[in-house]
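Reading through the C-alpha cells given below for one structure.
For this depiction, one protein chain was excluded, whereas all remaining protein chains were kept in their positions.
Up next is chain A:
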Amino acid sequence: MSRTETGTHAPGSLAPTGKRPQGTLYRGREGMWSWVLHRITGIAIFFFLLVHILDTALVRVAPEAYNAVMSTYKNPIMGLGETALVGAIAFHAYNGIRIILIDFWTKGPKYQKVMFYVVIGLWVVTMAGFVPRHLMNVFSEVGH
C-alpha cells in the first residue's frame, strides 16, 4: 500500500494517513518487532548459558552430582522451558542471519521486511520438527 495514494505528499515524505500516528517507517512494524525479539531472546539465552556452564561443570565434581542436576532437566516443566529456549535460539539465529544480510547484502535493506517473514517461516518449520521430538522424549521419561 503506497503512502502517496492521496496524492498530497511527494514520494519519500510521510504524513499521518489515519488515526494512528505514523511518523516513522520503523515503529510498530517488522523492523521494530524483530529488534525487540532479538533483544529478549538474546537476554534469555545469555542467562541460560551462565547456568548451563555451571551445571555442566558438575561433571568435574562427581558422576552422581551431574546426573542429579540432569534429572531436573528431564522434568516436564523444565522440558517446556527447553522448548522455549530452543525457540529463542532458533529465532535469534535466523534473525541474526537476517541482520547480517541487511548489513552486508546490497539488497538487504530493501528486503528486510520479506526476510523477517522468512525468519518466522523457518522458525515455524524448525519448531514443527523439534517440539514433537523433544516433548516425546521429555514426557516418555515421566514416571521413570
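As a convention for this text, contacts are C-beta pairs under 8 Å (C-beta built on N, C-alpha and C of every residue); 3 or more make two chains touch, one makes a residue touch a chain; residues count from 1.
Criterion: contacts and distances are computed from a predicted model.
Its UniProt record calls the unshown chain "Succinate dehydrogenase subunit D", which is the correct pick from "Polysulfide reductase NrfD", "SigE family RNA polymerase sigma factor", "Heptaprenyl diphosphate synthase component 2" or "Succinate dehydrogenase subunit D". Residue A:I97 is the one among A:L80, A:I97 or A:V118 that touches the chain not shown. By the touch definition given at the top, chain A reaches the unshown chain through residues 9-10, 12-15, 23, 25, 39, 42-43, 45-46, 49-50, 53-54, 56-57, 59-60, 62-64, 66-67, 70, 73-74, 79, 82, 86, 89, 93, 96-97, 99-100, 103-104, 109, 130, 133-134, 137-138, 140-141.
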